[in-house]
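One protein chain omitted, others in place.
In this document, chain identifiers A, B and C correspond to the written order of the chains, with residue numbering beginning at 1 in each.
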Amino acid sequence: MTKLREECGVFGIYSLKTSGIVQDTYYALFALQHRGQESCGIVVNKAGIMRSHRDLGLVNEVFAHKTLYELGQGNIAIGHVRYGTAATGNRRNAQPLTINHIKGSLALAHNGSLTNMASLRKELELAGSIFHTTSDAEVIAYHIIKQRLTSTSIEQGLLKAMAVLKGAYSLVLMSPRKLIGARDPLGIRPLCLGLRDDSYVLASESCALDAVGARFIRDIEPGEVIVIDEHGPSSYTEHCQKGSKALCVFEYIYFARPDSVLDGNSVHLARQQAGALLAKTYPVPADVVIGVPDSGIDAAIGYSKESAIPYGVGLIKNKYIGRTFIQNTQEQRNDAVRIKLNALRATLEGKRVILVDDSIVRGTTSARLVNLLREAGAKELHMRISAPPFLYPCYFGTDIDSQDKLIACKYSVEEIAQILGVDTLGYLRLEDLPNLTPNYTAGFCTACFTGQYPLDITEAKNKSWLEKPIQ
Amino acid sequence: MTKLREECGVFGIYSLKTSGIVQDTYYALFALQHRGQESCGIVVNKAGIMRSHRDLGLVNEVFAHKTLYELGQGNIAIGHVRYGTAATGNRRNAQPLTINHIKGSLALAHNGSLTNMASLRKELELAGSIFHTTSDAEVIAYHIIKQRLTSTSIEQGLLKAMAVLKGAYSLVLMSPRKLIGARDPLGIRPLCLGLRDDSYVLASESCALDAVGARFIRDIEPGEVIVIDEHGPSSYTEHCQKGSKALCVFEYIYFARPDSVLDGNSVHLARQQAGALLAKTYPVPADVVIGVPDSGIDAAIGYSKESAIPYGVGLIKNKYIGRTFIQNTQEQRNDAVRIKLNALRATLEGKRVILVDDSIVRGTTSARLVNLLREAGAKELHMRISAPPFLYPCYFGTDIDSQDKLIACKYSVEEIAQILGVDTLGYLRLEDLPNLTPNYTAGFCTACFTGQYPLDITEAKNKSWLEKPIQ
Amino acid sequence: MTKLREECGVFGIYSLKTSGIVQDTYYALFALQHRGQESCGIVVNKAGIMRSHRDLGLVNEVFAHKTLYELGQGNIAIGHVRYGTAATGNRRNAQPLTINHIKGSLALAHNGSLTNMASLRKELELAGSIFHTTSDAEVIAYHIIKQRLTSTSIEQGLLKAMAVLKGAYSLVLMSPRKLIGARDPLGIRPLCLGLRDDSYVLASESCALDAVGARFIRDIEPGEVIVIDEHGPSSYTEHCQKGSKALCVFEYIYFARPDSVLDGNSVHLARQQAGALLAKTYPVPADVVIGVPDSGIDAAIGYSKESAIPYGVGLIKNKYIGRTFIQNTQEQRNDAVRIKLNALRATLEGKRVILVDDSIVRGTTSARLVNLLREAGAKELHMRISAPPFLYPCYFGTDIDSQDKLIACKYSVEEIAQILGVDTLGYLRLEDLPNLTPNYTAGFCTACFTGQYPLDITEAKNKSWLEKPIQ
Partner (left out) sequence: MTKLREECGVFGIYSLKTSGIVQDTYYALFALQHRGQESCGIVVNKAGIMRSHRDLGLVNEVFAHKTLYELGQGNIAIGHVRYGTAATGNRRNAQPLTINHIKGSLALAHNGSLTNMASLRKELELAGSIFHTTSDAEVIAYHIIKQRLTSTSIEQGLLKAMAVLKGAYSLVLMSPRKLIGARDPLGIRPLCLGLRDDSYVLASESCALDAVGARFIRDIEPGEVIVIDEHGPSSYTEHCQKGSKALCVFEYIYFARPDSVLDGNSVHLARQQAGALLAKTYPVPADVVIGVPDSGIDAAIGYSKESAIPYGVGLIKNKYIGRTFIQNTQEQRNDAVRIKLNALRATLEGKRVILVDDSIVRGTTSARLVNLLREAGAKELHMRISAPPFLYPCYFGTDIDSQDKLIACKYSVEEIAQILGVDTLGYLRLEDLPNLTPNYTAGFCTACFTGQYPLDITEAKNKSWLEKPIQ
């Protein structure tokens, strides 16, 4: 674990014509791939018949020419990418989930994490329900269908179910005739709406709209349910709480793509701003500002602009290293850092260097990086982190779940600087988080830095009763 | 469709030691592979934690060294092979099914077909249940778990569920601590019990017991539930109907392996007997008796013995042709028969030949075969079929489901002989079916020949309401 | 090593039209697959441009739909299958060999083994030649091209080269405009000619002619070169030695397919005759004659006919076990025999059994087989081998190369019977070899049984100087 991982990315498209939407979804999943590399899937709906393919692997591994062709055509499609690394048997957790129920079929893609998953599931199991997966998505689907029995439409079922779902969720659903999007009442995970000709598009990030040539229309509101059918979109906002909003701030700092705009704010500009704020807080005389590719580049440019210290390329990333890269021994694993990243002596030799990165998780990778830069002749090394230190677990869909491995939980900033071997180290200050974006209105979720959770996490803290007896 | 296809094969093993049972299950699935070539799977249980792997493909395609290794060890395991051909997206129908419920986890492997599947599923859906597959297995699992809520054990839940399940089923179940087998009240599909040292084994056919070195103990009785745990097997037979039994006669004629013994009768001997009965019914002067490999060989030997006409090898089967064999054009598909089977001129030239096969489905393949034999010099060709003509659909787990493609539904025996180009043609007589096995006691299901179904099939006839909206 | 392995199979087709010959070659390689399972390849010639594909693996592994399609069309094609097991890096030894030389291009497929390979290669290397492979085929190609420089045609170059080539070889060559076949002066390996419409076909065995729908015309004579171009075939026989012929007798006993006819004799009948001769030589009262599938079946039928003891099916072969079958431990490897072959109790129990096989190599597999039959209740076991014992290495293209592992080199027949656990054991007598085929004229190579080699093998005996420094 050298980087934190987002849980998922979701996508949906509703078109009045029936050609090309599987390919659109395929393109969109490439644009969202950074949100999840464990598994992915596409479901396409042709006149109410849903065809699906999902598997462990990256989009380019899971979808071959033949597979896309066999999915065929349709006028609604949804897609999903999921985080993590491959392990035996969790193929069944790949999404979108597809199920049949008394009123027809349903496909569902989910980004987020429920805090009351355990009690929701127990309730269902006590009534005789069986579960094929250990995912939140199945629990959500069950509750929607349960409510559907006494509702006049799938969206009414969803709205009723949302009254009991607690936690972070951005959902894209597909019924035989409708595409539906929903976002939890605090808007912890992003979701936005776009339009291309006569096709409406829902996506976790606006970069996926760009990938399919769609124009950004607006973000889905916290608590909103949006239903798209042949009459266009209708919105259900009666359940939305006004004013309180808690988009995960780490979406800006690390998870989202820099070319995305979330809740009205450019991710790239937020990162530049983080760099600028670091320059103001921790000024230091230096010759060059460099960023750790790819995630530290934007903040490094911001630091450079604010400080007027030139921006330079100090590390070259090898773009051919993939998941199959072979490292047998520990020694080889150490070597791997130098294959993945090479220090650029021409930029570094004899220089005072400001190194910008977005986070330090365990510290191991950062220490090796510092070593590479020293070997390449860096005279001074001043490390700047465009986020505050992680101190608290996240229960809303990322894997910051274990405090004992986080370096910031164990050491002071000075100690970490010493462990990493840098001359100075500065983290973004907590009080600067609200300043990352210009139109800071209702607020971010900053719980991983502050421990102040936007909703009750008592049940989520003790997930261990769910002992995953099927793997 | 040149051959009929069995639906499935099931296997289970309970051992007091925890090593080797995944490999045993792997071996057993090879022995049962003839019962299903679409998909297969293994679930292994180690101290209540179930690990599984299942996928589309043959056993040797689905289970690589790494996959078997990752399944790990355990003391209970079950396995499944499923019929058919690969098609997009039905991977999720691969078994064993694994689910979680309020009392723990359950794995289930099923061979057969329920006749009241639709109404059982509808009942569940009306209560809010969701379905991931279109398989009987999921409906069965749901009903077991529903009954489990008000039962003291999983086997009690199963027994209650069996009261509502109608049709053909042989089940192997695995709970955290138990291996359970069950057979429908008519015993339409086979299931037997074996023992190897301290390991109990359940299998669709006795050849799978041989494959793992287990000794055959007995067949599971129609209607019986057998539970194996650390105390050995216990049997529940209160639900068994005495006297009425309806093992599918086509298990003897075609589906089962000749080295299996089903309900006390050797499959090989039953086929030899079918050949002998044909020789008695349709004697004809000839020089040689040949069988169509592999399924006509046993009956051909029986015909030869009874008629005293020498047995010979007239057709050589190419054992390297697999599922990936490439035939692009119709012309090439015609050629394919001659690659798969070659006629042996040395046996046939100038000879009067009796050709024994187990069935004629559409007649196309048989006609090409006859043509091959004629080209190789056969002077006379007398075809003998070791089964009566198919005339009625099967609702109990085979794919004899469409009458309009069956040649016997459209033409008389004389017309078929003419279409195939043989001099004479004889099918096994209906009245000879009881004579195939020596200890014919309670009876066979012979519905595909006679139209007399051993149970009500009204609901099964109209399966079309289940429109499989998810593929 | 439980079975001996043939070195190779070759095929060539010359057509006046340009469609379908790649598919024909693909079909033919399936028919010849038993002659080599290590690697295979196809080269097709369209207007002098040769496209090729070859790789390690079975035909169905090496040739996918896309690969066949990419080879395109042409009017001449040749193909090759090669023996053995996969090992790193010997992909380059896959044939047909394709080379460029001063006069154009050449493709070559070879079955056999040169006895003077080492000196021929040394001669070339002393002149500066470089070698990419360790195969005889490359040495042969070099010598042909060397002679081509001073010849008026490729066939003249071949004829001159044949004056120095010693050993066993059946060759199929393709030049930009011609298909050429050649057989060594003793005819140790088979090669025959067929015709289909306006296409001429060369193949190691006649079963490959059947596979492409071609009619058998004649065998290529020992020493003959046959050239096929737009004018049809021309034959060069001036180098043929009259009278002396030495077709490998093991082609009849084991290597060739039973439906092939080699040098005028049916392989199937030769094997039946071997069985009949065994029945005459070693009569014994018994209840049933069974053969070891697949290679012992024909001889078992012959034994049965001669002895009037009924033929039966005593062993069932699992047809799903392929090269990827997983056996981790020695114990599992022992088990593997019982998965591959199951004994049929119905045939064996309480019976006196005659078991016919074609050879005993090390004895390990035979011993396990005997054990299986005993477990299934065989009361007496009389083993009959349709060949004499192997005692001498083969230098002509099979892998009978190590005397110290051959059971017959170490033990007497009585001792072997005891080791295997059979009641009696009888090998085909040396003096019966000439009686296997009706038109026995010029003779067989029987060196592996008799030690009498049909040509000088002094150099071949010491191949070790060729230390294969590139792997």
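Basically, a contact is a pair of C-beta atoms (placed from the backbone, for glycine too) under 8 Å apart; a residue touches a chain by one contact, two chains touch by 3 or more.
Values in this document were obtained by computation on a predicted structure and should not be read as measured data.
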Omitted chain's touching partners, listed by label: A, C
Touch with the omitted chain, as defined above, among A:Glu224, A:Asp263 or A:Asp298: A:Asp298
Sole contact to the chain not displayed, among A:Asp55, A:Asp259, A:Glu380 or A:Asp423: A:Asp259
Which residue of C:Tyr142, C:Tyr200, C:Tyr427 or C:Phe449 touches the chain not shown here: C:Tyr142
Listed residues A:Leu16, A:Ala163 or A:Ile321, member touching the removed chain: A:Ile321
Touch residues of chain C, complete complex, unshown partner: 48-53, 67, 70-71, 88-89, 92, 98-102, 104-107, 122, 125-132, 134, 141-142, 145-146, 148-149, 176, 468-471
For chain A, residues in touch with the removed chain: 23, 26-27, 30-31, 33-34, 58-61, 63-65, 68, 207, 210-213, 257-259, 261, 266, 268-269, 294, 297-298, 301, 304-305, 310-313, 316, 318-322, 324-326, 328, 332, 335, 338-339, 342-347
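We take it that only the chains that are shown with their structure count from here on.
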Chain whose average C-alpha position is farthest from chain B's own: A
Computed distance of Cα centres, chain C from chain B, in Å: 37
Geometric centre distance via CA averages, chain B-chain A, whole Å: 47
